[in-house]
Every structure is written in C-alpha cells, then in structure tokens.
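Taken from a larger complex, these chains appear in their original positions, while the remainder are omitted.
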Amino acid sequence: MEGISTKEQLVIAGRSFQSRLLLGTGKFGSYLQMSQALEASGCQIVTVSLRRVEIGENKRKEDILSFIDTEKYLVVVNTSGAMDAEEAVRIAKIAAYGGLPKWIKLEIHPDPRYLLPDPVETLKATQLLVKDDFVVLPYINADPVIAKRLEEAGAAAVMPLGSPIGSMRGIETKAQIEIIIEQANVPVIVDAGIGKPSHAAMAMEMGADGVLINTAIAIANDPCKMAKAFKMAIEAGRMAFEFGTDEISRLAVPTSPIESFL
Amino acid sequence: MEGISTKEQLVIAGRSFQSRLLLGTGKFGSYLQMSQALEASGCQIVTVSLRRVEIGENKRKEDILSFIDTEKYLVVVNTSGAMDAEEAVRIAKIAAYGGLPKWIKLEIHPDPRYLLPDPVETLKATQLLVKDDFVVLPYINADPVIAKRLEEAGAAAVMPLGSPIGSMRGIETKAQIEIIIEQANVPVIVDAGIGKPSHAAMAMEMGADGVLINTAIAIANDPCKMAKAFKMAIEAGRMAFEFGTDEISRLAVPTSPIESFL
C-alpha cells in the first residue's frame, strides 16, 4: 500500500485524508473517463463546478454526481464564474441547499483572460461563508499577506496558484509560495498551473500540503495513466520532504573514492 | 505491478531493463543500508567504484559485492578517480580480469573540485574500450557534439550531467540535454546533480531514457524511503512522457464553465 508510505496525513478542518491530490472535474472527454481518472488518482477530494450539478427536482439522467461515489469522495463545489463575493456566496448557498457538503472552493476571478483571483472579494466572501459555517478553501494569488488574512478570517486552507489556471506552466511563483508555507497554520494546497508530475513533486518537496490538478489529467492522451502518474509523483515528493535531506552544495562531492587509483 | 505501467522498456546494448533508475553505491552509511536501498529502488543496474571491489585471492569478508545479488543486478564498474584515458582503460581491464561484466561507466575527471568530465580523454577511452568489446557508458558534460561523437564511436549510451556530482542542484543544463535527447540514437541517461524526485521526474518528462542517482538516496535521512520515492517519481515522469500532452498555453484556460452563473 503506497498510501502508508508517508508519516503524516493531510488534515483539513479536522478531517483526515490519505491522499494529497485534489482533482478537478472540468475538461474531461466524458463523465465516464472522469470517473475512471478519479479512481486511478487515488484522490479523496473532488471539486465540481455548480454549473455541472443538477439541483432540485428536474434532474437529468446524465448528472455529473451520478459518476462520483459520494461515499468515497468528498465533493467540494467551486464558485468558478463568480465575479464578486456576492455571487460566490450565492453559489455556495445553492449548493448547500441542494444537499451538497458545506465545503466550498472559493474562486472569484473577474478577469476572463487569466482567471486570476480577486483578493479583496475573496476575503469578503470568506468572512461571510465562515460565519455561515462553511469550510472555505480559497483560491488565491501567491500572496503571503492575503494568505495570512484568510487564515485569520477562518479559511480552512489556502490555495495559492502556481501559474494561471489551465496554463500547465508549473510553479512560477515558487519564492512566494515558500513564504506562504513558512507562515501558514492551515494547509497550503497549490492550485492551478501544475502541468507535469515533476511540478507536483516539487510542490510537495517545498512542503506544500496538497496539490489540485485538473487540466493536465483531463486533457492527457490517457487521463487514467496521467492520474496514476500524478498520484505517484505527489507521494514521491512528500516522501522526499519527510525522509530526504536539504543539504545543497555548489561544489561536487564525489560519490566514489577518487584518491589516485593505481 | 507498477513496472508495467509504461509501454516501453529501457534497452542498452541489446539488454532490456524494466527500471529506468540506475543506482550508485557511494556514501551509504553501511553496505547493509545500501543493499536495502537497492531493493527499495527497484533498480536493475548498479554502479560500483572498482576501489571498493575486492579482486583476486585476498578478498576480505566485507566486500561490497557480497551485498549485491549479481543475479538480480547488473554491476557496472565506474572509473571514478581516473585522470585520463589510460587510467580509465586500465581500471576497466582490471575489472574484467576480476570477472566483472564488461560494462563500464566511464568517468574521467581531472578536476577534483567539480569532478567535471574531460571530453577529449573520454572520447579516446571510449574508442579503445569499444574496440575491446566493452559496453561503454560515458559520463559527459551536457554537450550535444561530444554526445554525438561518442555515439559514433560506439558508446552504448550517453550520460550527460544535470549539475556537478553530489551537488543535488537538479538539471541546470536543461536546454542542452534537450538537444542531446533530440539528436541521440542511443539511450540518454541523466547523471549527476539529481537531488530530488522532481528533478528525476523532469528528466523523464523531457524524454530522457534513464536517470542515475546516488547522493540524494545515500545521504537521505531514510535511504530506503528515498529510493522508493525516486522509483515512483521516475515512473511518474515516464508515464507523463508517454501518455501526457505537451500543450502549454500562456493564457488561462478555464477548467470550470465560467459563463455568467446565475
């Protein structure tokens, strides 16, 4: 069992998870393919856009939730598409009203080009939703000050971006995420921009608590294989964080004895 | 079985290997610890400095080879400590004379500070050893021209460095290794400088055929866990290379529908 290779588990809002991979559900070729990738990834938290969820009586058959075993996965609705705090809060309430868990991934991005998060509206929405007993997971720029303020406002984790959503360019905000990790008292989950297993491993080696992946798996030639690859890379990175070493030297250090040989 | 997750195997000199991780044996706390790390890594090729091998009659009990199951692992002697072609060839011949396989990892590094390889002597030694039916695996700088010349001289693989031996700084020579991979007709195995699982995954995502690790595993707080971590990261990187996608965009690409929501 690989899941027990690491010492510590990810704990968010008092709930423990063996997997440190969170999976988004957009862009898959089909819901069936998505559900197979979920399985292969070993993830336990799945984010879903409310847009895709059927709420109320007039459910169609092909609802995304019929492809996600809610006994096995924690479904977290995201507020993608929200332009400000008010819209985000409304989405969260509809989801809760529809019987979904009161966990919310907060995404407020007024700019349609880079989908970068708005720190002011995100803080406002977090304050409102925490008051209403939601577990709030805000998507943020890699800004250590806003991370701290969200934590103080009661966010259950912070989710700084590596690079723009869907860009798959990796962790371009390394220096700032390192400061966020150093200062955080809640889990830090790197969100957006992770395009390769090496990016995910690097996030874990830096000490991130989790990683959210979507595009890189969903649009891969073989999403199941990629899901598995990310699962392994994340465990590998976490193991290196827990059991490795940080000594970095500029000089070469011989691994073989190099005294004059013969 | 993870070993069968990828489509292709590593083939060197006509011999197939399921694992793409080569493990060096320097710097471990003990031979016992080393042998456990070998097991955990899943590697099938092990490099050993001739200095550590007992040749001839006067073997001590504590020979390194008593800790390596030569049925299971291909033992490849390295020429670490050789200052020029002549010394390297001599080491190779002693090893073969002592009954070791005629596979040789060529390391010729006159400079004791950074242990960087000498391209001229390395080419000369390769020519001599190939003529003598050795399978030659030369350690080189990330120099596409010397890689090509070694291939033409009959080298069975080329082993460009990521950064100085033992420095664990990762792949600082990315642009040049990409050219080597693009032009090579023999396996390209990234050697030296790999300090983290993410570095190893990145090498595989770039299309490298294998990775040699030593220091990062040997000096880890828990070498067995790190060996496992590298095993997983290498498989993850290879899977991404085979089954992923290369589309990289500068703009954000929404993973959730963002049409105005309500």
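To keep things simple, chains are lettered A and B as they appear, and every chain counts its residues starting from 1.
In the analysis below, contacts are C-beta pairs under 8 Å (C-beta built on N, C-alpha and C of every residue); 3 or more make two chains touch, one makes a residue touch a chain.
Remember, it's a predicted structure, so these values are computed and weren't measured experimentally.
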Homomeric assembly size (copies in this file), of which only 2 appear in place: 4
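Note that in this section only the chains that are shown with their structure count from here on.
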Length of the line joining the C-alpha centres of chain A and chain B, rounded to whole Å: 33
Chain B - residues contacting chain A, complex: 2, 5, 24, 26-27, 49-52, 78, 80-83, 87, 90-91, 94, 107, 109, 112-116, 164-169, 195-199, 201-202, 205, 214-216, 218-222, 225-226, 228-233, 235-237, 239-240, 242-245, 247-262
